[in-house]
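The block that comes next holds chain A.
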Amino acid sequence: MEDRAEVVFLEPDYDVTGKIRALSGISPELCYQCRKCTSGCPLTFAMDYYPDQIVRYLLLGLEEKVLSSATVWVCSACETCTTRCPNEIDIAGLMDYLKQQAHARGLVRPKENLSYAFHKAFLDDIGRRGRVFETGLLQRYMLSSGAWKAKLSDGTLWEEIRLGLALFRRGRLPLRPRGIRDTHELRRLFEKAPVSSENTTQSSAS
Partner candidate 1 sequence: MSTFEPQIIGYCCANCASSAAQIAEKMGLSLPENVKVIQLPCTGRLDSLHLLKALEAGADGVYVAGCQPDSCQFKHGVEKAQKKVKYVQTLLPALGVEPDRVALFHMMAGKGQQFVDAASAMVEKIRALGPSPLKD
Partner candidate 2 sequence: MTETKEKKNKGNVLVVGGGVAGLNAALDLAAQGYHVDLVEKESDLGGTVAKLHRLYPLCSCCKAANRATLCKMHPNIRAWTKSSVARISGQAGAFQAVIAGPTGETPIEADAVILAMGVEPFNPQAYDTYAYAAYENVISSIELEWLQKPVGPFQGVPKRPSDGQPPKKVAWLQCVGSREINKCDAPYCSSVCCMYALKEAVQLKDALPEAETTIFFMDMRTHGKGYEKYFEDAKQKGVRLVRSRIHSIEKAAGTEDLVLEYVDENGAKQVETFDLVVLSVGLRPSAELEELAKMLGVTLSEDHYVAVDNFKPCETNVAGVFVCGGATGPRDVHQSVVEAGAAAAKAAAWTKGVSGNGAVAEFRDVSGEAPSVGVVLSLCPSKLPEFEALIDPLAAFVKTLPGVTFVERLDLLDSAAFGRLSQRLQAAGVNRLVYASCTPLMHQELVESAMKEAGLNPSLYEFVDLRALGSTPVEMNRLQDLFRTAVLKARMLEPLNYAKVPVKKSALVIGGGLAGMQAALALAEMDVPVTLVEKKDRLGGHAHKVRSAWKGESVQDFLKSTIDKVTQHPKITVLTSAEVVGARGFAGNYISTVRHNGQKKEIEHGVVVLATGAHSIKPDEYAYGKHPEIYRWSDFTKKLIDDPAAFKSAQCAVFIQCVGSREPQRPYCSRLCCTFAVRSAIDLKTLNPDMDVYVLYREVRTFGERERIYKEAREKGVFFIRFDLDSKPQVSIEDGRLKVVVTDPILGRPLALSPDFISLQTAIIPAEAADLAAFYKVSLNEDGFFAESPAKMRPVDGETEGVFFAGLALAPKPVEESLAEAWAVAGRAMRLLRQDVMLVGGAVAEVDPDKCAVCLTCVRTCPFHIPFIDSPQGHAFIDPGLCQGCGMCVSECPGKAISYRRLSDDHIAVMALSLLGSDVN
């Protein structure tokens, strides 16, 4: 994280909040800093910026500062903040917005961000056959993120393999994927969202 004592010349960009509203329908500018979102967030312990700080940066138009923050990926979308905000600001929705922006602008890489790697592998999997095949998804996630290397070195990989075997024994890890019939429709949906499909292609190439 950068030095917070640094004097930042604010150049608020009201277009940013306008863009947020256009893309997500959310109006963060209603915030009056009561901090209820942060006080009630179960995951602040793992965040670099608190939810109220994210909102504040967005209000200032300093989207760049938080696009690469850990917070947006730590958010589990439990919606506690959104549900309780006295100004009805969809804070969880803002986190989604930021994740989507980071993804669209290519600011995150699967190898550097495990959460992103997982979401990406997941979306790819849907794009493949319309349903997620968990057994394959987990493998692909491990490979695309490189998470297996870390898990190998700290020994948790074996733990996970044991867990996988246990699930398999319980009939919970099928070996064959199922897909939908109407793949034409599926392609149409993914193509409608050009950024995503482009990314999907890229990632399958990588």
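Operating definition for what follows: a contact is a pair of C-beta atoms (placed from the backbone, for glycine too) under 8 Å apart; a residue touches a chain by one contact, two chains touch by 3 or more; residues count from 1.
Candidates were picked such that all candidates are chains of the complex that A comes from, given by their letters.
In this text the structure is predicted, and so the values were computed from the model without any measurement.
Screening 1 or 2 for touch with chain A: in this complex the touching candidate is 2. Within the complex formed with candidate 2, the chain A residues making contact are 4-10, 12, 14, 17, 27, 29-40, 44-45, 50, 52-53, 56-57, 59-60, 80, 84-88.
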